[in-house]
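Here the complex is missing a single protein chain, while all its other protein chains stay put.
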Amino acid sequence: MRDASLPKRRSELGEILYHLVRDPLGLAGLVIVMLILASAIFAPLIAPYDPIALNVPDRLQGPSTAHLMGTDQLGRDTFSRVIWGGRVALQVALPTIGGAIFFGLLLGMIAGYGPKWLDNLIVLVFDTIRSFPTVMFALAVVALVGPSLNTVIVVIMVTSIPTYGRVVRTLTQSLKEAEFITAEKSLGASTPRIMAVHILPNVLGPLAVLAAMDIPTVVGLEAGLSFLGMGVKPPTPSWGSLLNDGYNLIRNTPWLIIAGGIPLILTTIGFTFLGEALRDVVDPKLRGKGGK
Amino acid sequence: MTALLEIKDAVVRFAVRGGVFRSAGSIDAVSGVSLKIEAGQTYGIVGESGSGKTTLARAVAGLHHASEGSILYRGQELRDLPESQFRKLRREIVMMFQDPIGSLSPRLSIKSLITEPFRIQGMKDRDLDAEAKRLLAMVGLPPEFASRYPYQISGGQARRVGVARALALDPKLLIADEPTAGLDVSIQGEMLNLLARLQDELGLAIMIITHNLNVVRQITDRVGIMYLGKLVEEGDTDTVFANPRHPYTLALLAANPEPDPDAQLMRIELQGEPPSILHRPTGCEFHTRCPFLQPRCSRDVPAWQLDGAAAHRCHFPASWTGSEVEPS
Partner (left out) sequence: MTVLDIRNLSVSYATPRGELKALREVSMTVPERSIVGIVGESGCGKSTLISAIIRLMAPNAQVGAGSVAFKGDDLLTLADAQMRALRGTEISMVFQDPMQTHNPVLTVGRQMMDIQYRDALSKAEKRKRAADMLALVGIPDAQARLNQYPFEFSGGMRQRIAIAMALMAKPSLLIADEPTTALDATLEVQIIKRLRELQDDIGCSILFISHHLGVIAELCDEVVVMYAGEVVEAGSVRDVFHSPAHPYTRALLECDPGHIKEKTRNLPTIPGSIPDMVNLPGGCIFADRCPMRFEACATRPAMAEARTGHKAACHLIKVEETA
């Protein structure tokens, strides 16, 4: 049987990258994200100074060739602190989102595919978590265990789980009714197999998009909690603590707060662009199709 | 000799959830169907929407629970069989689904899809690459298809993949749910020829579910016409087509005219639409649409009447004289 031949196929990942770089926003997002990741990973090589080295005589200097973003109230180089702060941001973002994805997937798939009573129970848990304002929840935890990076990670992860869980649950529910699931059942596939082989891969795509768009939120949350003093302890540089320091000195030395804000803005823009572009690309049916 | 598949008075019941103003109840999507399929035979189940034909097919495939009656496969009762035991039978009873691309898991390659049965049944010692090639060849698809994904193939090709997957473990009974629906007329024949060839080569029994009587005429040995969950006419295909007796069968035949503007049209037209299963008509369930309605029809349920190699359930069966329909 003859049929029209396809152009040479790339792998699934190749397809995604191919279409991503052709979308101007996607390309911009990808570049920014790469820059942020690179600067965080190679922080020791890029940062000109030790971020916690005090140099009080040089305090509160404006941007100059020696100090690209000036110095803070203790003479520390702001630019180096921003670079190292990126590390902290990623140190928070990755385990947080990783944990939220893991638990969200697990609970969401069980809720979506399993019996109704279990679904009701899990949704109740989700709704309970979501009914707590994040900051209050953070305050409570901090009051119990004291402020630290780990506190921030746990708080943000737990409060993120319901969001991911709900998305996974909804996707699972609609997939459950799909004809290919019935087909697999007719072949004798067990429930664990159906969930792992047939539902999980179809949920990962939208989940990846969600995660990409969530990173700026998580980083912002960390910044906020640190700004309120509930997160990283000084002298560890985090974008939130930079904002905090800058806020106190905003009258005469505005560059500190600008320095704290710029990386947040860039992260948000970069990951949002990337996430939006990914969303269009991950669904194979939406990839640059023409008319019928 | 025991028939390969014997269905006796099967009932498939679904619960209907009550609302604030509605009490819970149940509907019988399949309401007492009996038929037999011998090994190597093709049986066509014909009906329109709401007839219960797909529900019946899925009950045989173990996807719906039959509430009453019995479904015997080689003498073994399938109703209420626990899944752990049904799983073994899933090598022999397989199903092909109506939505060709939708019934293929979107993130798996064609090769993974058609070798799923081996993995599910724990037969990992087989050379899956070779099996995939063999199955693709059996359905007339080139081996390069193994690395493609469902969104990259056409509906007709996806149907063939569905057949290949169904054939993986050398089944004895293939249930094909609307195998030609949505296919262009010029390639419907390809699918039917393929099924016929596979039947000849593998000795497969096929249960075809369709709404298209013309498809049934070509490829089946026996046919059963379903309406509202029950069979109204059943028997040897040639007999039923040569001498249709139930008014619904006649209406179905009339609704699929040949492409000839001067053709003699069987002037039989049904009124209205099929009633809801929630409120089954009394007596003969077809009476609300029957053009040959008589008072008795709304009171008494008609019994089966044998007529040569076929049977029908109608108080006043009609006959097709070749040029017009003659009511009883």
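Details
A and B are the chain letters, set down in written order, and residue numbers restart from 1 in every chain.
To be clear about the criterion, contacts are C-beta pairs under 8 Å (C-beta built on N, C-alpha and C of every residue); 3 or more make two chains touch, one makes a residue touch a chain.
These numbers come from a predicted model, not from an experiment.
Only one of B:Val16, B:Ala39, B:Met123 or B:Ala196 touches the absent chain when the whole complex is considered: B:Ala196.
Set against the missing chain, the residues B:Glu77, B:Asp127, B:Glu144 or B:Glu269 yield one that touches it, B:Glu269. Summary of contacts with the chain left out: across B:Asn256, B:Thr282 or B:Gln305, the touching residue is B:Asn256.
Residue-wise, the contact with the chain that is not shown comes from B:Ser49, picked out of B:Thr2, B:Ser49 or B:Gln85.
Contact between chain B and the unshown chain involves residues 48-49, 154, 184-190, 192-193, 196, 200, 211-212, 214-215, 217-219, 237-238, 251-252, 254-263, 265, 269-271, 273.
Note that in this section only the chains that are shown with their structure count from here on.
Distance from the chain A centre to the chain B centre is 50 Å, each centre being the mean of its Cα atoms. Residues 58, 61-63, 83, 86-87, 90, 94-95, 97-99, 102-108, 116-117, 120-121, 140-142, 147-149, 151-152, 154, 157, 162, 165, 190 of chain B are the ones touching chain A in the complex. By the touch criterion given at the top, residues 1, 3, 6, 9, 178-180, 182-190, 193, 197-198, 201-202, 284-285 of chain A touch chain B in their complex.
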